[in-house]
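Just one protein chain is left out here, and the rest sit where they should.
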Amino acid sequence: MIINIIQSMILIIAAPLFSGILKRIKAILRGYEGAPVLQPYFDIKKLLSKERVISKSSSFITTVGPIIILSAAILSAFLTPVFFTAGNELIGNMFILIFILSIIKFFNTLIGLDCACTFGGMGSSREMFIYMFAEPVVFLILAFVYFETKSFNIYKIAKLNAVRTDISSAHIVAAIAFLIWLIAENARMPVDNPETHLELTMVHEAMILDISGRDLAYIELASAIKLAIFLTIFINIFLPFGMAVSLSAAALIKAVILYLIKMLVFLLIIAIVEISIAKFRLFRVPELIAASFSFAIAAISMMYFS
Amino acid sequence: MLEILSAVILISAIIMSSLRRVNLLIRGFSVQSLAISLVCFTLGFKTGEVHYYIIGALTLLVKTLIIPIVASKSVRELKINREMKLIIDGYWSSILTALSIATTYVFLDNFNNDFVKAGFVLMVLGGIILIGRKKAISQMIGFLVMENGLVLFEISMIKMTLIIEILIILEVLMLSVIMGVMVFYINKAFDTVNTDYLSNIKE
């Protein structure tokens, strides 16, 4: 119980670090120095001490939205195993986890429409469009995981997969499907460019254009946590080898180190994907998600029908 | 090892079915053939039959190296990198791919070998590429993907004789050469490699 709270706290605190590392890796791969890895923390600190400017068109959504978004992100961090799992936790139903993560999306899209700004509406509409297509993939991935482990509980899934030695080809295909979904859901590169405010690339950034001060800090922090959670879920469902299943110091240290290595590897993969692929046109994003859909279907077929 | 390879084969096939760029299509095909030849080598190593090694070596030579090189060269010379209007666009072709994979696995569920199903899936997906594209080169790639499926079939259950297999591979090589020549001439005659224009020959 206590170790679960501690590991979730670590995840929340380390989340901006991971996005800092991601930015740094991208910078190095592109051949320039880049900001220090702790930059996201400085940004958040700066935003928290700034004054808050809100649009005069905005409503209570802008007031409560960022708070709820951050709370949902933190709550979902508490439902995710990071490097330790006992497998008998009461919490951790995958469905609830995924639906709680969708709170973030719901309020983000409402915030986009809230300040009566064209760009906000545009981002909101696009985000929902992508979300609608991504939903079947989520269903199929959850189905795959359930077929594989006969459980919806992420702690149990992590434990079962941590002690598994053989990996089937279905597992790999499903992991690819999950990775594409992760990229789409976190507004990463082929779907959305998180670095710019260009009208063409506006999906996630467009919705929060008129947010400032602590609200912006909350939303930035929430999206950093969300990325970290998605990667952690990915690691714990598909590659949980070396995860601590008992409370011994050696196992825990090994688990933390392995977790960090896996995290860095996937951040590197995302960075490589981001610098090597151009952003897709909005109407080609469904093609990407459809590819993810067919990966998921293929995984289920290989898992279940063979 | 075999699991990872069969995953790579399927992943490459699925990605190819929604790709638009001819270059990437060729590269995907090359990766797929490499995986298949590795499968052959692994099986050969496991069973110790020379038969597998020969097929693997031929696949490696012809499909991973010669055909992709020839094809990408012609792509570069003819400057046809992108399929403009697909007959089945990316989204629906992925959905179609997904459904056909699922049905294939359901209908072949009494075969206990993964490669049979993977082979069949490759044949179907090759068919989808063949039907959905307009450029002659991508149609050729579709055909070659179908042939890859045949190889998988062959190494997993149906014991074809080695000679037939070698003949098939040589034939594929011939096909790609002929296709290359043909594409060149189509391009010369119509200023495009879009097969739609072939209907202009009709009186």
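By letter and in written order, the chains are A and B; residue numbering begins at 1 in each of them.
Keep this in mind: a residue touches a chain if its C-beta (ideal position, glycine included) is under 8 Å from a C-beta of that chain, and two chains touch if they have at least 3 such contacts.
In the analysis below, contacts and distances are computed from a predicted model.
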Exercise. Which of the following names does UniProt give to the chain that is not shown: "NADH dehydrogenase", "ABC transporter permease", "Putative DNA-binding protein YwzG" or "Biopolymer transport protein"?
Worked result: "NADH dehydrogenase"
Exercise. Out of all the chains shown, which come into contact with the hidden one?
Worked result: A, B
Problem set entry | Touch with the omitted chain, as defined above, among A:M9, A:V37, A:I68 or A:A86 | A:I68
For this session: Name, in rising order, the residues on chain A that touch the hidden chain in the full complex.
Result: 48-57, 59-61, 67-68, 70-72, 74-75, 78-79, 90-93, 95-96, 99-100, 102-103, 106, 109-110, 112-122, 124-126, 128-129, 131-136, 138-140, 142-143, 146-147, 150, 152, 197, 209-210, 213-214, 218, 282-283, 286, 293, 297, 300, 304-305
Exercise. Tell me, which residues in chain B touch the chain that this view leaves out?
Worked result: 91, 99, 102-103, 106, 109
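By definition in this document, only the chains that are shown with their structure count from here on.
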Problem set entry | Gap in Å, rounded to a whole number, between the CA centres of chain B and chain A | 35
Problem set entry | chain A residues touching chain B - in the complex, by the definition given at the top | 166-170, 172-173, 176, 284, 286-287, 290-291, 293-298, 300-302, 305-306
Problem set entry | Complex interface listing, chain B residues touching chain A | 3-4, 6-7, 10-11, 14-15, 17-18, 89-92, 94-95, 97-99, 101-102, 104-106, 109, 112, 114, 117, 121
